[in-house]
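Removed: one protein chain of the complex. Kept in place: all other protein chains.
Order of writing sets the labels: A, B and C. Residues in every chain begin at 1.
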Amino acid sequence: MERNNIPIKIRLGKIRLDSPVIPASGVFGYGDELKSLIDYNKIGAIVTKTLTIKEKKGNPQPRIWELENGLLNSIGLQNIGIERFVEKKFPVIKKLKKPIIVSIGGDTEEEILLCLQYISKRIPYGLAGIELNLSCPNIGKNNLISENAKDTYNIVKQARKITSQFLIAKLSPNAGDVGEIGRAAQQAGADALCAFNTFKGLSFDWEKQKVLLGGVSGNAIFPLSSRLVYQLYQNVSIPIIGVGGIHSGITGLLMILCGAYIIGIGTSLMLNPQIPDEIIEEIKKYIKEKNIKKWEEIVGFINDKKRENKLLSDI
Amino acid sequence: MERNNIPIKIRLGKIRLDSPVIPASGVFGYGDELKSLIDYNKIGAIVTKTLTIKEKKGNPQPRIWELENGLLNSIGLQNIGIERFVEKKFPVIKKLKKPIIVSIGGDTEEEILLCLQYISKRIPYGLAGIELNLSCPNIGKNNLISENAKDTYNIVKQARKITSQFLIAKLSPNAGDVGEIGRAAQQAGADALCAFNTFKGLSFDWEKQKVLLGGVSGNAIFPLSSRLVYQLYQNVSIPIIGVGGIHSGITGLLMILCGAYIIGIGTSLMLNPQIPDEIIEEIKKYIKEKNIKKWEEIVGFINDKKRENKLLSDI
Amino acid sequence: MNPLEHKISEIKEKKIYKKNFCLLAIKNNFHYTALPGQFIHVKTEDVFLRRPFSIAKYSDKNLSVLFQIKGKGTFSLSRKNPGEKIDIIGPVGNSFPYEKFKGDIVIAAGGIGISPMIFLASVLIKNKKKFSFFYGARNKDLLLDIFLPSGKYPAVVSTDDGSKGEKGKITDKIKDYIKTGKIDAIFASGPYFMLKTISEIAQNANIPCYVSMENRMFCGTGVCQGCVIETAEGFKKVCTEGPIFDAKQIKWKETTYL
Partner (left out) sequence: MNPLEHKISEIKEKKIYKKNFCLLAIKNNFHYTALPGQFIHVKTEDVFLRRPFSIAKYSDKNLSVLFQIKGKGTFSLSRKNPGEKIDIIGPVGNSFPYEKFKGDIVIAAGGIGISPMIFLASVLIKNKKKFSFFYGARNKDLLLDIFLPSGKYPAVVSTDDGSKGEKGKITDKIKDYIKTGKIDAIFASGPYFMLKTISEIAQNANIPCYVSMENRMFCGTGVCQGCVIETAEGFKKVCTEGPIFDAKQIKWKETTYL
């Protein structure tokens, strides 16, 4: 089973993963589209685009905007809806025999929970994880659910009652204190955290004189997201899926050393489909150099959990 | 006096500025060091390095770390202390006949206020502004003062009592809701906001196997900082000094269109000392094209204050 | 559709035309065959995202892209030289449905839009299909008529300013032409508003019309939903549900997508 040759066991809940590298939600379709492009032996799981209770049309154009060293997107969660996914897509990706993480979301807390109920009924077991995309508007408040600790706690708590499958809370990096949000999700019963979704960003179409609001991903955010993972790791004991700007072997490894138990690749997966392999090679080198015997040793290797008080930006 | 040729009046409080472009604190020394390098006619004011009540030694090496498209720094506020500044430096920069903004800070609220008291006594009037660097640790809390609305309110309120000079609150971009922080500072009596300081970031010295924590500045953060200025502008009515990743004529102009009344240049000023001029040229072109008559028209030109509810990242 | 492939291929040849156009012939190391209308998604320096380019020429040995130097990405690509490698994903997308049509086909190309039509015409020739090639540009500096495939078929070349070929819009030439006889289908590639006009002409004349659409792309592989355009059946992805669309299906707008 050690197809990636990492001589170390990596588990998400009870499921053994072939690789600590997984796709991030939204850049991998519903799981089988990139079969010919990406070496599935090099990824630990399939992660679906976020699915919602009803099909979503998504945002108008433009949805994609190139930045100097990153990407601004505002897809608006276009997806086929959970029902069609369960009926048409799930049977197909099941055959790929990879652990499956289904990402679910919605415009409101209620929608997310309805979606969770639906999938829990239709696929009551066997998923590697259900990821709650908590980067959705906090109705009536001027932020996203995972920018508020109480709201995060509440929705995860309710979600926990609905499913006993492996539950991942995907967080926004735009919270004031991601550690607090992470602790809330953990206390409410999340099995793991996915950190992070995109950073709020802006660009401008000078030709059309139009403001573009969306989420920033890719290389530019790595120094920020890795810092937040570093910070989150000091606050929680459940595994973290580190996501945000990973774009090379070295940045993948560094995210793990900061505290990510596994890592997700979004933007860079499309720019370089070979990236899972490059990261695995880097990790293998490091494991050998440091003579590491257990995956947990490498996770957070450079992160002194005790340094918490010094974590403030010193400008 | 229109030495920059922008045919429009720009004022900070009661002071007329020659240019809407100013340096950001920390990259301009105490004000006169770069006289031969930077065209003072092209900048609106002098902005000092943050000064503290006592001289500060700053952080150990390394303090500077190059990123792919930005800079990570942890200078640790090394400075000569407010007293030596007032005695040795202030008389020198006064002779330059530019508006002067003095940045003050400290490790605690108390230190900042002591510093403010000191400067208010020694230089009771005539400054273009006193900038409170609120990106300092929030003692006993796990964040910076300007990451918390109440703490921001309290310190600005107290500062307001101490001085009647033009008071600028410099905010951290790492707050969950910068709009809320901005409103707090405004309500407490701030005359303007400086938005923003650096983003919390991380890098790693592979050779020395050492984690580097610090603040990220430069190009990489522009899509994020401009978004936050856009958001802040919808929440306050006092002027915003937009800072963060501006590195070209176009990004300077865009920051103003997002809602900055004037703009500050940090990192890029050292990489390209001609940047104030490049920005001014871009602004002049735009003013002409759009036939703009008053500076206020261009500020926030593309920002629909009413769009507040749609401001959430839609991923 | 064939499975997508990711390849690092060698550039075999480079030519610059009229200063602003570049042809790169790349070693064809794809396992599967490409179809006319498909594109490749190309990585280059100095820009963050890949860039999509239609396949302009195709053989077992090489495949070529022909592009206009427009911004940073195309500029950096145009600086690459034979012997260097480039990183491509492809062939992506659907293709012109020429097999569906027995009779006369009109190929309509505008400016750099000729690129996929070179490949298409060569396939039509190989398949002994009847077609006529209409090619227009704003002026002679933007006209790449040297790329009209050799072979026997009617060709009309025009420029808006008459600096080369006939004077006038190529869409007007097509409008006149289709009055003269029975046309089975129009296949078009070019600027948005040219495609929109051709679409109207075709619809008025009741002729099936297929157009090659463009949009900003991130993944270029159908997974990100970034490149969708509005159609009668809702949003469709240009990269994998296109780039070739039935012109009737497209909700044409007053402003371009790009």
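Please note the rule applied: contacts are C-beta pairs under 8 Å (C-beta built on N, C-alpha and C of every residue); 3 or more make two chains touch, one makes a residue touch a chain.
The model shown is predicted, which means the values in this text are computed figures rather than measured ones.
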| item | value |
| --- | --- |
| Neighbouring displayed chains - absent chain, whole complex | B |
| Residue touching the undisplayed chain, where the options are B:133, B:148, B:163 or B:219 | B:219 |
| Per the touch definition above, residue among B:86, B:270 or B:302 touching the missing chain | B:270 |
| Hidden-chain contact residue, picked from the options B:6, B:67, B:253 or B:287 | B:67 |
| Touch list for chain B against the chain that is not drawn | 26-29, 33-37, 49, 57-58, 61-71, 73, 75, 78-79, 208, 218-219, 267, 270-274 |
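As a working rule, only the chains that are shown with their structure count from here on.
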| item | value |
| --- | --- |
| Contact graph of the chains (line, ring, star, complete, other) | line |
| Farthest-lying chain, centroid of Cα atoms versus that of chain B | C |
| Geometric centre distance via CA averages, chain B-chain A, whole Å | 33 |
| Separation of chain B from chain C, taking each centre as the mean of its C-alpha atoms, in whole Å | 49 |
| Between chain A and chain C, centroid-to-centroid distance (C-alpha), Å | 37 |
| Multi-partner residues of chain A (at least 2 other chains) | 26, 67-70, 73, 75, 219 |
| In chain C, residues with contacts to at least two other chains | none |
